[in-house]
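The complex is shown incomplete by one protein chain, all other protein chains being positioned as in the whole.
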Amino acid sequence: MTRAAHSLKDRMYTLIFTNETAAGRLFDKTLIALILLSLVIVIVDSVEQIARSFHSLLFGLEWLFTAIFTVEYAARLYCAKNRRKYATSFFGLIDLLAILPTYLALFFPELHALIDVRVLRLIRIFRVFKLTAYMQEYSHLANALSASRKKILVFLSFVLMVVLVMGTLMYVVEGPEHGFTSIPIATYWAITTMTTVGFGDLTPKTDLGKLIASTMMLMGWGTLAVPTGIVTAEMSRTRNHRRHSQVTCPECEADHLDKQDHFCRDCGAKL
Amino acid sequence: MTRAAHSLKDRMYTLIFTNETAAGRLFDKTLIALILLSLVIVIVDSVEQIARSFHSLLFGLEWLFTAIFTVEYAARLYCAKNRRKYATSFFGLIDLLAILPTYLALFFPELHALIDVRVLRLIRIFRVFKLTAYMQEYSHLANALSASRKKILVFLSFVLMVVLVMGTLMYVVEGPEHGFTSIPIATYWAITTMTTVGFGDLTPKTDLGKLIASTMMLMGWGTLAVPTGIVTAEMSRTRNHRRHSQVTCPECEADHLDKQDHFCRDCGAKL
Amino acid sequence: MTRAAHSLKDRMYTLIFTNETAAGRLFDKTLIALILLSLVIVIVDSVEQIARSFHSLLFGLEWLFTAIFTVEYAARLYCAKNRRKYATSFFGLIDLLAILPTYLALFFPELHALIDVRVLRLIRIFRVFKLTAYMQEYSHLANALSASRKKILVFLSFVLMVVLVMGTLMYVVEGPEHGFTSIPIATYWAITTMTTVGFGDLTPKTDLGKLIASTMMLMGWGTLAVPTGIVTAEMSRTRNHRRHSQVTCPECEADHLDKQDHFCRDCGAKL
Partner (left out) sequence: MTRAAHSLKDRMYTLIFTNETAAGRLFDKTLIALILLSLVIVIVDSVEQIARSFHSLLFGLEWLFTAIFTVEYAARLYCAKNRRKYATSFFGLIDLLAILPTYLALFFPELHALIDVRVLRLIRIFRVFKLTAYMQEYSHLANALSASRKKILVFLSFVLMVVLVMGTLMYVVEGPEHGFTSIPIATYWAITTMTTVGFGDLTPKTDLGKLIASTMMLMGWGTLAVPTGIVTAEMSRTRNHRRHSQVTCPECEADHLDKQDHFCRDCGAKL
């Protein structure tokens, strides 16, 4: 390519992929607004009454957004430093999914019969993940989660074990005549109970079942309450201890001096 | 104005806007009591049975409180250092709203037909915000919230993203025949589930739906349980480490030295 | 009184009110067991089926426990250092309430018509508070709660304000035709929602109502999730910082030395 084209590529890259320049930041803000607007269109289109009244308008707007996102995707592919890397990255795939449904519906009209229009709406909703590229905090969050993933997995597997055993226990005690028709159903109920959600679509009817349910509820709520209480108690004790492990300067009677200080903070006398 | 009027204005200001004098504090306490009483009247007036039996009494009391608050508002306007600033501030607007409904109902009788009496009750309930002027702790709370507002917004937007995607997933899996009629409805259900509220007005009926619901419930509850567990584990580890590995220097009596130290941190003596 | 009586009084005091001797501790354990057994009798007596079958037995056992607790109460009154102080203290009143219902039913048979037998069961259930005398940890808990009472009251009043305003808002939006018949009812619903309990006996039917409900659910759950997240983030940052603000001894290359140390912990060299 000629020098001018390279320069165009670089300028586009700075505009699209970075937010160092004012233009880059404006591009980002505009894109965020467009993503949010397109999501509103998808959400609103799913409501029967609104969809019937405004079908043409929503259809037109959807094509408009698809066109905009297609141009954006093409631009990204064009000026990316490494096209393959972008195209296969998380954001690259999301950007592709963002425009795919509308084209699929266009080029494969018989697809409507195979894939429910609801699925196409779901794929369009995935556009929301494009937003995560614009927030540093999300990568912080992702890193924090990744760092703790072992602890989270161990905790989760322990909860699943408890929920499986308690659920099966309820399956034995209550039985199919009270709605606990199988172990998976009973485990689903156990999860609604231990996570304190409590839908109420399935509830224990026998006295022993209610007793076991009470135990599970106390376990699920206690897992939140007990550590919180322990941490608060520790904090109180530390504050009190700090208030108590302090010495007084022999010269100027100042207190609040730590035992480890060498010189009095107020009069300079050697401690 | 004459010197006596200025003095009256100042004395009123000290009484109404500050709580430095005993009279100022008594004024505050009296006003708090009046606000609470007027709220009770509004609340009680909304209960059909009570409203029918005691209509005249409640009506009279409401006019009494409106009169009192009108005098208070006029007094504040009169002795405020900067009238415009007070009238447009949060507390100034609340004080105006506190007396407005009754006057609106009086001067614009046809308003009854346009604005539901329930709306007028709501505006009267806003008087409760007058109370926040009297508690320092509320401004602490407001400052703390304000300081963390970026973190809160990021967290909230992340939760909204998850709830939108999972909700739409349930909309696809369960569909209108099971109550999930549109993406907004499904997202509302997703919020009731992830916040562990679990009304039960809408519940998954398909097995895949119950599986997705289980995941969401574990996510919502886990967001509370996992950090609490991690924090408690950290605290235990720190306490145990501190308790098990501290020695005292034989020479200078410094404690808080780790068992593994070879030399005292303060005097350099060999341990 | 003679010397022997004084000695008996002292010996009874040591037995009943203190737990320094082995006999005193045995007395305590026995009393705890009796209290728990008497509670079981009251609880079991409230179940229709069991009460009908075993009425005589339960009646007899109730009289037995009342007799035992009467003897205990009389003994406490006899050997207490300050009778008036004991009789008017929390524990003194609980001990009196523990025996009162049965005597009331005996001496005032017409009372049955006035006070529901359920109320008498409730007063008997208050015996459970006798247990709190035996656990030091409960007084720790009570002290901790008492120390934080100002913060708790401020927080509680703030929650009540929010719940009142949001509840009234729902009362306006949903209205009596959807179950929100008055402000108290709407506030009750707001509490079930913000505390994430979510009974489901009352649920929003309008779209705006569901939107407001979603906000409230996120507020109620977020009040638990946001601080927990902030605390966990702080802890991670502190751990990372501690790992980063450490100097190395120039002589022996040991790290993990705090910046404030004067002498290297490993080789004794001056830092």
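Every chain is named by a letter (A, B and C) in the order it is written, and numbering of its residues begins at 1.
The rule is simple: contacts are C-beta pairs under 8 Å (C-beta built on N, C-alpha and C of every residue); 3 or more make two chains touch, one makes a residue touch a chain.
As the structure is a prediction and not an experimental result, all values here were calculated from the model.
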Identified contact with the non-displayed chain, of C:R11, C:K29 or C:K151: C:K151
Of the listed residues C:A74, C:M135 or C:L208, which contacts the missing chain in the full complex? C:M135
Looking beyond the chains shown, say which of B:G92, B:P184 or B:G200 touches the absent one. B:G200
Taking the entire complex into account, which one of A:I32, A:I68, A:L97 or A:M217 touches the absent chain? A:M217
Which parts of chain B face the unshown chain closely enough to count as touching? 144, 147, 196-200, 224, 233, 236
Those residues of chain A which, in the complete complex, touch the missing chain: 150-151, 154, 157-158, 161, 164-165, 168-169, 171-172, 175-176, 181-184, 187, 193, 196-200, 203, 207, 210-211, 213-214, 217-218, 220-222, 224-226, 228-233, 235, 239, 261-268, 270
List the residues of chain C that touch the chain left out of this view. 39, 42-43, 46-48, 116, 118-119, 121-122, 125-126, 128-129, 131-132, 135, 137-138, 141, 148, 151-152, 155-156, 159, 184-185, 187-188, 191-192, 194-201, 220, 223-224, 227-228, 230-231, 234, 259-260, 262
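Operating definition for what follows: only the chains that are shown with their structure count from here on.
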From the options A-B or A-C, the pair that copies B-C, where over half of the contact pairs coincide: A-B
Cα rotation angle, chain B onto chain C, in degrees to the nearest 5, is 90
Taking the mean of the C-alpha atoms as each chain's centre, how many Å separate chain A from chain C? 35
List the centre-to-centre spacing of chain A and chain B in whole Å, with centres computed as mean CA coordinates. 25
Junction residues of chain C - those touching two or more other chains: 196-200, 224, 233
